[in-house]
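A short write-up of the structure that comes next.
One protein chain is absent from this view; the other protein chains keep their places.
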Amino acid sequence: MRRLSWFNATSLSLGFAFLYLPMIILIIYSFNASKLVTVWAGFSTKWYGELFRNEAFLDAAWVTIRVAIMSSTFATILGTMAAYVLVRAGRFYGRTLFSGMIYAPLVMPEVITGLSLLLLFIGIGLDRGVVTIVLAHTTFSMCYVSVVVSSRLVTFDRSLEEAAQDLGCTPMESFRLVTLPIIAPAVLSGWLLAFTLSLDDLVIASFASGPSSTTLPIKIYSAVRLGVSPEINALSTIMIGIVTIGVVTASIMTKRAAVKQMRDEQAAERAGE
Amino acid sequence: MRRFILISVPYAWLLALFLVPFAIVIKISLSDTVIAIPPYAPTLDLAGGWAGIVEFFQGVDFETFEFLTSDDLYWKAYLSSLKIAVIATAITLAVGYPIAYGMTRVAPEWRPTLLMLVILPFWTSFLIRVYAWMGILGQDGLINQALLWLGVIDQPLTILNTPTAVYIGIVYTYLPFMILPIYSALEKLDDSLLEAAEDLGCSRFTAFWLVTWPLSRNGIIAGSFLVFIPTLGEFVIPSLLGGSKTLMIGKVLWEEFFSNRDWPVASAVAVILLLILIIPIILFQRNEQKQREAEG
Partner (left out) sequence: MAQVAAQKPVFAPWDDPKQAPLIQFKNVTKRFGDFVAIDDMTIDIYEREFFALLGPSGCGKTTMMRMLAGFERPTEGQILLGGQDIDAIPPNKRSVNMMFQSYALFPHLSVWENIAFGLKRQKLPKEQIDERVNEMLRLTRLSKFAKRKPHQISGGQRQRVALARSLARAPKLLLLDEPLGALDKKLRQETQFELMDIQEKTGTTFVIVTHDQEEAMTVASRVAVMDEGVMVQVDTPAKIYEAPNSVYVADFIGDVNIIEGRAKQISDQVNIAWAEGQPSIFKGPFWISHILATYRPTMSGCHQVKPSRRRPLIRGVYRAEISLGKTKCGCHSRQPLASA
């Protein structure tokens, strides 16, 4: 192990300061009493109160959450199927096209995805609203889910499935009783990824949404285009807070589980014959 | 039979909602603008049978693409997007590499925490992270306030609504994409390689240059593509931080569609953007594949 040189220490502290200072400043200013976002006028939580009285924001938040739950659930089902096909189905007609369609949306500029989906919806005469946003979000986030799940499936010991079949399972049973419980963490993180992608998305939602279905990012975007607003600061703080709690909890739980597993294994080896 | 359902459901979904829409974009890019609903002609009238298809192909032309070459707004926007993407990628690499390198130098028990700190912004809203800079870079933003107070400047600098702000925004939002692949390449690096290099007469710097850098090349390439590709079509950052002076193609497409309602032009802009992107995307895929093969 090499020592941490002064150069490493400096680049780490500057780097993390760069990553976190803007968000910390945003959070601090959300508690600013002044309407002028750049002048500190004492601590206050009034912007949070304003936020919760703002019907338009609350409506948009509700639409966003509904869209995110629906689209991430569909995306998880379709994405897991796609991952299984990619890793397990072997050769079939059109496999190259299939894997191309899985990977392409990951690097596709959002403006193009959004535009093309909108033209489709108009072409088939589908009214833009919650349904179209869910369809659009499902399409691009299923690709992310399938990447997450397939990277887990690649390392999955295939003999577990064979053992299940050997012990009398049909292929469906072996998926339900063995594969799914084991890859569940990857499926769950795929769902969470799809959920956040849907919560965050501005560009595709702007193309796919109608006047009656404004999502929170669209609302935020139209508000901040006019400049910095303390209400948006408050909203951002809440969102950052939720994500931070989620990510920190998840990583602590993962670490605990890993440590426990290691201890169990060591204990078992010591206690072995 | 089960296998058929398993394959065909996601396949059909992607065909209908990914491939068909593209075909429509290409089709509309070959149409002309008209003031109607939908605002382009000809429309493919499948109900008209063969005659409808023939009529459609007679109406198809490359007029929209000719228009794109005649108005210098478009090629300037493409060039400027390319320039911004290249420079921003280089800056992100310069900022991200030392961070990734530093992360592999800390004690192993701290690494997961640092990794989590790099991933955390990734889960927070992109829009909010860009927005955070608006308050910092503005005329009366924190940077100007600090510089004025320190007496470095007398007049507030204009940073927001300039290309500089766009660069800052891109580097900030895409930094995790650069750090993660480089970190995972560097983490695999065996420390004894560096010790061997020094043992064989390298200075610390030459050891880095001859051993660490080449062995982290795959991470650098992957990270650069992950920053470059989405930056090229970026919309949110130039729109919030770049002001009217920064020309980027994602923004042009958005405005053609939403403000000018010129669907054929917006579609043609998308088609050309995609053609530009195909090269880096293929290179990126190939790099990934090579790496997967190397790792067996």
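Should a chain be cited, it is by its letter among A and B, assigned in written order, with residues numbered from 1 in that chain.
One rule holds for everything that comes next: contacts are C-beta pairs under 8 Å (C-beta built on N, C-alpha and C of every residue); 3 or more make two chains touch, one makes a residue touch a chain.
What you are looking at is a predicted structure, and each value in this text was computed from that prediction instead of being measured.
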Partner chains on view for the chain not depicted: A
Identified contact with the non-displayed chain, of A:97, A:167 or A:188: A:167
Option from A:87, A:182, A:223 or A:250 whose C-beta touches the chain left out: A:182
Hidden partner interface residues of chain A, rising order: 157, 159-160, 162-170, 173, 177-178, 181-182, 261, 264-265, 267-269, 271-273
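In this section, only the chains that are shown with their structure count from here on.
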Between chain B and chain A, distance of the C-alpha-averaged centres to the nearest whole Å: 18
Chain A - residues contacting chain B, complex: 1-5, 7-9, 11-12, 15-16, 18-20, 22-23, 25-26, 29, 37-38, 78-79, 81-82, 84-85, 89, 92, 94, 98, 101-105, 107, 109-112, 115-117, 119-120, 122-123, 135-136, 138-139, 142, 146, 171-172, 196, 199-200, 202-203, 206-207, 217, 220-221, 224-225, 227-228, 232-233, 236, 239-240, 243-244, 246-248, 251, 255
Residues of chain B that touch chain A when the two form their complex: 2-3, 6-7, 9-11, 13-15, 17-22, 24-25, 28, 38, 95-96, 98-99, 101-103, 105-108, 112-114, 116-121, 123-129, 131-136, 138, 140-142, 145, 172, 175-176, 191, 194, 229-230, 232-236, 239-240, 250, 253-254, 257-258, 263, 266-267, 270, 273-274, 277, 281, 284-285
